[in-house]
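Here the complex is missing one protein chain, while the rest keep their positions.
Should a chain be cited, it is by its letter among A and B, assigned in written order, with residues numbered from 1 in that chain.
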Amino acid sequence: MAEFLQTVETSLAVGALYALIALGYTMVYGILKFINFAHSDIVVLGAWISLRIATEVLPKLGIDPRAAPWWAGGAVLLASMAACSIIGFVIERTCYKPLRRAPRLNVLITAIGVSLLLQNLGQLDLFFGTQPARMPSLLPNTPLVQWEFGTEGASRRLVIGLVDVVIFLTAGTLMVLLELLVYRSKLGAAMRAVSFNTETASLMGINVDRIVSLTFMIGSALAAAAGFLYAMKYPGLNQPAHTIWVLLGLKAFVAAVIGGIGNVRGAVIGGFVIAAVEQFGAFYISSNYRDFYVFVLLILMLLVRPTGLLGSTVKVKV
Amino acid sequence: MPSNAAHSPIVLREADALRPPRGHALLRGIGPLLIGVAIAAVMQWGVGPFVGTYVARILLDVGIAIILAVSLNIVNGLAGQFSLGHAGFSALGGYAAGSITYYGSLILWNSSVKHGGPFGAGEWLFVAACLTGGLVAAGAGFIVGLPALRLRGDYLAIATLGFGEIVRVMLQQTGDVIYSARALEQATVNDFFPPPLGGSLGFSGIPTYTSLFWVYLFCAVTIVVAQRLKFSAAGRAMVSIREDEIAAQAMGVNITKWKVRAFVISAFFAGVAGALFAHESGVIISPGDAGFQRSIEIVIMVVLGGKGSITGVLLAAAILSTLPEFLRDFAQYRMIIYALLLIGMMLLRPQGLFGNHEIWDYFKRRRKSSS
Partner (left out) sequence: MSSAPLLAINDIGIRFGGLAAVQDFFLHMPPRSLYGLIGPNGAGKTTVFNLITGVYQTQTGAMLLEGQPLGGLPPHRITSAGIARTFQNIRLFGDLSVLDNVMLACQLRAKNRIAGTLVRSRASVGEEAAIRMRSLELLDVFDLRARADEPAQSLPYGHQRQLEIVRALATEPKVLLLDEPAAGMNSGEKRQLAQTIRRIRDEFQLAILLIEHDMELVMEICERITVLDHGVTIASGPPEQIQCDPKVIEAYLGVADDEGAEEQSSKGAEEK
């Protein structure tokens, strides 16, 4: 029982991370119809920028990152989100905008190029270098809740960590804000219009370029938030080109596909589904194959229902 | 009056009359392969011994890169199916071939070192292993080709990427290599589950049979096959799928069949390339070889060379696999340069260096315009 609940708890925290990243993939796909391969690298940037701010900027402001006040974490998070949304904007304007009318495959390849570029620039000593680094814990990682299960001697504990709760709440708040933005605001209506049919939207007087840029900025900000939260949960940050990051991005992408790519709510559901499959598989079958479960699920999904859980089929007009 | 036309198509009425004379056909059929053998022999005995081991190794890598890129170009450039799993096929072929020569040598000759001289028994075992590696990869290509039928563009890219990652994870979970003939004799069934392929450390100890001769021979075969496919009914069928699937079907092209065929053929040569790589001296194959970063390197070669241009891709493979040697001092900038090349190419010349054309098309055109 304790193990089961513990796995649920981890799935919720990890799932929130996947969901945040998946949102970026799905929003870009919804509007520009291509897989933004470089999205996972924005997550990396988010994590490493947070780390640099925490280790270099905070001390200059006279704040000890190891005993930071409660608001320092929030400040780092916001700064990192802002930085990444600017980077997202620049990437979109320079690399993707000129390709608005090009075949989608070309855009996909460009995105792969951008991804390689970000990874390898990040590896330069000028930026983050090739060594792993440790994120200072801006939050005391004290267990918030500890429940004992079972009898004395064979007791199992369920631990709900503060970090996990913060991850879940932060991600949840961001997702609710996004939901409000997309489905309840005028801007969101414009975004949905562009996603539905770019040409009609521009005929209706919507500034498509602005909407696309905005989408990239929001997606990148969410990715940065995911990067920050990831660094809170797993403070030993690997170097920017490490495969672990690629895998993180891939799994989040799988989440977006499972949920139905292009669908904002689907991405969130997909994130939690992937996390659950991974965590339960790792715990109950074998942790060696945790990536395996996710990709098998992806391939099964593509075969059975390529449009994902919430996606809809579109018949090509001939 | 049921017309005869239903039984004998009009197209084929002249086909028999148009068959070339036997001798001529044989020459055209085998000629290119003989040239391939000659080039391979020159590389092995004319070039190899004089350039030193360092350059010889680069030449091996270039040859293998050419096989990988030209074969990926069949599925990617001709059939237009964007695959990000080519390294996965290659690694499967490498592991399959490596396990055959390694364990085969232990069983046959009690030792895993190279057995026999040039064209000796060991070398033939190696050739058989390369072909088997190709077949194993082709089998995987068939399995991956099946979902490809239902998926287009980026979805396929993701599925193939997932395939490569699955291969990588599975290879990581393999067990330790059994190090000697004695240990192999004493091994129990348990030692073979999971298969003893070295796990995440890599499969070491594979005999080093790979030579310039075999690499360039397989290289020639790959190029000849790719070229014959491209300029034939098969190539047209594949390109039609790339250009417009609906129109292709309307012209009677069975797009399912051709997509799977493209995957199978392409995977076969990727497997052979993997096998050659596995037997190179100084190389220890490891699960990372199946990963998606390796696949992307091959994709870059194809993209730079031009979709469907065999000579363009060949050139790109040769350049991109020697470039790192020149950039050794700037190793950390190498991938940055690749990335910029890729982005710049897509922005400025998305069809690649040579687009759909072969290099000689340019000479022809120049001759035409000057005359």
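Simple rule for what comes next: contacts are C-beta pairs under 8 Å (C-beta built on N, C-alpha and C of every residue); 3 or more make two chains touch, one makes a residue touch a chain.
None of the values given here were measured: they were computed from a predicted structure.
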Option touching the unshown chain, where B:25, B:38 or B:113 are the choices: B:25
Options B:239, B:275 or B:316, residue touching the unrepresented chain: B:239
Chain not shown: contacting residue from B:34, B:187, B:251 or B:323: B:251
Interface with the unshown chain - residue positions in subunit B: 3, 5, 9-20, 22, 25, 28-29, 225, 228-229, 232-234, 236-237, 239-240, 243-244, 246-255, 261, 356
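Everything below uses one rule, namely that only the chains that are shown with their structure count from here on.
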Residues on subunit A engaged by subunit B in the complex (per definition of touch): 34-35, 95, 98-99, 102-110, 112-117, 119-121, 123-124, 130, 241, 243, 246-247, 250, 253-254, 257, 288-289, 291-292, 295-296, 298-299, 302-303, 306, 316, 318
Residues of subunit B touching subunit A in the complex: 82, 147, 150-151, 153-155, 157-159, 161-163, 165-166, 169-170, 172-173, 246, 288, 291-293, 296, 299, 303, 332-333, 335-336, 338-343, 346-347, 350
